[in-house]
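Please find one structure pasted underneath; my questions will follow.
As you look at this complex, bear in mind that one protein chain is not there, while each of the others sits in place.
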Amino acid sequence: MTEAEAHAQPAGLAHQFGDLEQQQSAATLGIWVFLVTEIMFFGGLFASYAIYRWLYFAAFEGGSHVLDIRLGATNTMVLLASSLTMALSVRSAQTGNRKATVIFLIATMILGGIFLGIKGVEYNQKFVEHIVPGLDWSPEGTVLSRLAPGGLEHAQIYFFFYFAMTGLHALHMIIGMGLLLWLVVRAHKGAFTASYFAPVEVVGLYWHFVDIVWIFLFPLLYLIGGRY
Amino acid sequence: MSQHIVPQRTYIFVFLGLIGLTMLTTGVAYIDLGPLNTVAALVIAFSKMLLVVLFFMHLRHSGGLIRVVLLAGFFWLALLIGLTMSDYRTRSWTPAPDSWSSTAPPTHP
Partner (left out) sequence: MSTATLEPRVHAQRTYLNADYGWKSWLFTLDHKRIALLYLVSITFFFVIGGSFAVLMRIHLTEPQGALVQPETYNKLFTLHGIVMIFFFLIPSIPAVLGNFLVPLMVGARDLAFPRLNLLSWYIFIVGGAFTLYSAIAGGVDVGWTFYPPYSSIYSQTHVTAVAVGVFITGFSSILTGLNFIVTIHKMRAPGLTWFRLPLFLWAMYATSIIMTLGTPVLAITLFLLALEHLFHVGIFSPELGGDPLLFQHLFWFYSHPAVYIMILPAMGVVSEVIACFARKRIFGYKIVAFSSVAIAVLGFLVWGHHMFVTGQSVYAGLIFSLLSFLVAIPSAIKVFNWTSTLYKGSISYEAPMLYALGFIGLFTMGGLTGLFLASLATDVHLNGTYFIVAHFHYIMVGGAVMGYLGGIHFWWPKISGRKYPNAWAALAAAIVFVGFNLTFFPQFILGYLGMPRRYAFYPAEFQVLNVMSSAGATILGVGYLIPLVYLIWSMRYGPVAESNPWGATGLEWKTPSPPPPENFAEIPVVNEEAYAYSAQAQEATGD
């Protein structure tokens, strides 16, 4: 029942596939289908967000202004840079450049770590300001208390979305970091060649997807209603 | 995926474009455009997504099947958001009947 079959095959070819091209094609289609499931997974959150933003716009605006736009923008650029290094890593694998593949993977991890670090700073700020729904919510002293009647309750919904959406995103980043570490180890050992680099490409696509989620989270959470 | 190898320069230009758009969207937030602020933010975000998808994720060089898969994903997301939203948007079109009025006496036994 194991995959070990008697006939000779190219390195890395699984027994159910006829050739490496079919295997690569299947892997690519597989990860794209998975990413679509992730679109629907985050989609439930985005749909709920859209409804409550429409219902309670003032509270969402007020909540958004409490966020630090500089940290948000910086994080956005850090993540975009990590997508660049990830794309360059895949390209290095495609061209059979083992050393560059590893270096760019490590760079991606470093940038991902910076993103998570800044996120941690932001989360900590929320605890300091006592605006963490469910765990530490007492916003009376903050600018939120200037919202119209009912606004504080609705602001809690805004911050619920803030933590749920960025938290789920951060969870996906952490999983991505784990995948990157796995890739670094394998790449360092020379597992990838110009004809077999599907794992790098697959993780790359996942990483870019997580970046795209943030591309939307930044304006939707940090830039509501403008800051003029 | 095809073996098409994208030049490093292309990736770097795309990255610079993404940074530029990020600075643009942040800058636009400081200008009062009313409801257009949201529109601008979403348009810019979509453009950034397109850049990442087409270039970093190689959709430019992927076959039609992957594009259909991705389009299906967006279509279903639009369905989820749109059809759910349609309930909330149209609830007020039918006014709820008055159940109690302080001046009218109760009429049921």
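Chains here go by letter, A and B, matching the order in which they are written, and residues are numbered from 1 within each.
Criterion: contacts are C-beta pairs under 8 Å (C-beta built on N, C-alpha and C of every residue); 3 or more make two chains touch, one makes a residue touch a chain.
Since the model is a prediction, treat every value here as computed from it, not as a measurement.
Asker: Of A:Leu13, A:Leu29 or A:Leu179, which one is in contact with the hidden chain?
Answerer: Considering the complete complex, A:Leu29 is the one touching the chain left out.
Asker: Could you please point out the subunit B residues that touch the chain left off the display?
Answerer: 65, 72-73, 76, 79-80, 83-84, 86-91, 93-94
Asker: With the missing chain put back, which residues of subunit A would touch it? List them for me.
Answerer: 1-3, 5, 14-18, 22, 25-26, 29-30, 33-34, 36-38, 40-45, 47-48, 51-52, 56, 133-135, 137, 150, 153-154, 156-157, 160-161, 164
Operating definition for what follows: only the chains that are shown with their structure count from here on.
Asker: Which whole number of Å gives the spacing of the CA centres of subunit A and subunit B?
Answerer: Result: the chain centres lie 17 Å from each other.
Asker: Which residues of subunit B touch subunit A in the complex?
Answerer: 1, 3, 5-6, 8, 11-12, 14-15, 18-19, 22-23, 25-26, 29-33, 37-38, 41-42, 44-45, 48-49, 52-53, 55-57, 62, 65-66, 69-70, 72-74, 76-77, 80-81, 84-85, 88-89
Asker: Help me check something: in the complex, which residues belonging to subunit A touch subunit B?
Answerer: 24-25, 28-29, 32-33, 35-36, 39-40, 43-44, 46-47, 50-51, 54-55, 69, 73, 76-77, 80-81, 83-84, 86-88, 91, 94-95, 201, 204-205, 208-209, 211-212, 215-216, 218-220, 223-228
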